[in-house]
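Note that this complex is displayed minus one protein chain, with the remaining chains in position.
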Amino acid sequence: MAWFVSKKILQTLLVLLIVSIASFSLLKFAPGDPVQLMLGSEYSAEAHASLVKQLGLDRPIAEQYVRWLAGFLSGDWGTSFVSKAPIFRYAFLEALPVTLTLAASALGLAIVIGVPLGVLSATRKDTGWDAAVATLTLTGTSFPSFYLGILLIWLFGVQLGWFPTLGFVAPWDDLWGGIVHMTLPAITLSTYFLAMIVRLTRANLIEQLEQPYVAAARARGEPRWRVVWVHGLRNVMLPLVTILGLQLGALLQGAVLTETVFSLPGVGQMMTSAVLNREYGVVQAGVMMTACLFVLTNLLVDLAYPFLDPRLRPR
Amino acid sequence: MADVALSSPPRAAHSRGAMAWAYVRGHVWFVIAAVVVGAYVFAAAFAPFVAPFAPTEQDMMSFMAPPAWGAHLLGTDSFGQDLLSRTIYGARYALLIGLGAVAIGAGGGLVIGLAAGLIGGRVEWALMRLVDSLLALPSLIMAIAFISILGQGVDKVVLAVGVALIGPFSRTVRGDVLQVKAQPFVEAARLMGVGTLAIVWRHIIPNVIFPLAVQATIRVSYAILVSSGLSFIGIGVTPPTPDWGLMIAEGRSFVSFAPWIAGVPGAALAVLLIALSVVGDGVREQFDPKLRKEG
């Protein structure tokens, strides 16, 4: 067990190391001279030289990387030359919570609705209901989320006026306002995952319900609902969590698009404006945060396997 | 390959025509989706003949005109450009970017996957850790990072999305290579003294290319989704290119009083993506390597 855990952690650290090198080189490959950009109108040859020295840009590249990484780990992510504010505060303390709130609400919504729908269509296999759900899931997995968001704005925001269509209200400041503002974005982002969870739950549960242990449970007098919702569903958890972990990237990427649709000040908006302003430090921060989030979540999923399936536990 | 078909057509079919009809009946949705995709390809290829206007031609007499019978069937945008024409030309960009990005992703994946699977050892280990890192970033985020270096434009979007797709392709190619390498016929060829290069060329590449092509088919819709997403958030293709993502982004500002500006290109994108995924599912069902193994 200890071996399994440490191997997984080492692998994760290695991937993060490579990602950090890659995003460090992002700054190096970026066109234009960052020093010149930072100086702006106060440019002079002397100022340039002294800033290069001050930033350590005259040192060997490996040293620069180590300094950068140390700075990154200690929360020193540089300063935005647009807002003159520390990038750490902007990216980690302000943008990331917005994206996480959106992603978590969407995922929660998708699980709460998707799993029961999947179970119902597995137990009603090959009926009209099942066919209808299958059509919806096919549409849901391939429908572009940002277009769906606009359709929802048009229907619920413009035509019906039920929900606000723009902006973010932190639910930890104003719970009701937060929920109201998050409803349409969460629905938009959750659609893909909802469809996928329905599909996965259905397919895996159908497979599980054919297992002998299901007949055996019924033979000892368990009612059918219990066999499906307890015995079958418990065995579907493992594939479901695995795929959800792997699809976290899709969740983050969908969040970026959804943020743009609803003008939510999250990581996506942050990176978009950073690209337009050529603020590579901010792009870098976005890349690092996303990669860490993805890799660490997958580490958690890997470590959760033994809890999800007793057969994977050490004897 | 024909015996792999999951739903076998009724046996009554005798003539070629009857068999084709039986196939159509067994795969209604696949056929409809394929026809839809075909229509998009046609519109893209012959856009200048199909579209009533040039994509950037401005009609100074009608800005934000709603869809109506007349000159602008699907209405105009805030610059007075004909939405129908722009949407038809948009198919060109969507398909070109999608196919181009998939070609780059599949090509890069083929090289990395072959290298990892064939060389093995430390090279394989290093390459696969590299692929792990590529997979640690969602395609869109990675494409954003590349765009920040490359700058905007159609070619840049193709490159950025293409590179972002290399990760998953590499992983499947390597898996296929390892699997083919373990097959008895490769061992037999080796024992008969066939050279390594010849084995790679005659046995491994043909067995890897086919599943790669199937996967590429499936990935086209994803590449289109990511690239139009890039344009939608405003850092992909630049205006006035008639790109659907860009058009939807523009229409978003007018959704309260001119919903058709986003609605028309959005519907075009959604229908294409759904049709492509139905086609992709059908192709995978027919040719999935897993099903092929047993056949």
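The first chain written gets the first letter, and so on, giving A and B; residue counts start at 1 in each chain.
Here, a residue touches a chain if its C-beta (ideal position, glycine included) is under 8 Å from a C-beta of that chain, and two chains touch if they have at least 3 such contacts.
Here is the rule we use: contacts and distances are computed from a predicted model.
Only one chain is not pictured, and the protein name UniProt records for it, out of "N,N-dimethylformamidase", "Peptide ABC transporter ATP-binding protein", "DRTGG domain-containing protein" or "Heme exporter protein C", is "Peptide ABC transporter ATP-binding protein". The chain not shown here makes contact, within the complete complex, with A.
From the set A:N235, A:T258, A:T272 or A:T290, the residue in touch with the chain omitted from the display is A:N235, counting the whole complex. Listed here are the chain A residues that touch the chain not shown: 211-213, 215-224, 231, 234-235, 237, 309-311, 313, 315.
Here is the rule we go by: only the chains that are shown with their structure count from here on.
Of all residues in chain A, only 11, 14-16, 18-19, 22-23, 26, 29-31, 138-139, 141-144, 146-147, 150-151, 153-154, 157-158, 249-250, 252-253, 256-257, 260-261, 268, 271-272, 274-276, 278, 280, 283, 286-287, 290-291, 294-295 touch chain B in the complex they form.
On the chain B side of its complex with chain A, the touching residues are 129-130, 132-133, 135-142, 144-145, 147-149, 151, 221, 225-226, 228-229, 232-235, 245, 248-249, 251-252, 255-256, 259, 262-263, 266-267, 269-270, 273-274, 276-278, 281.
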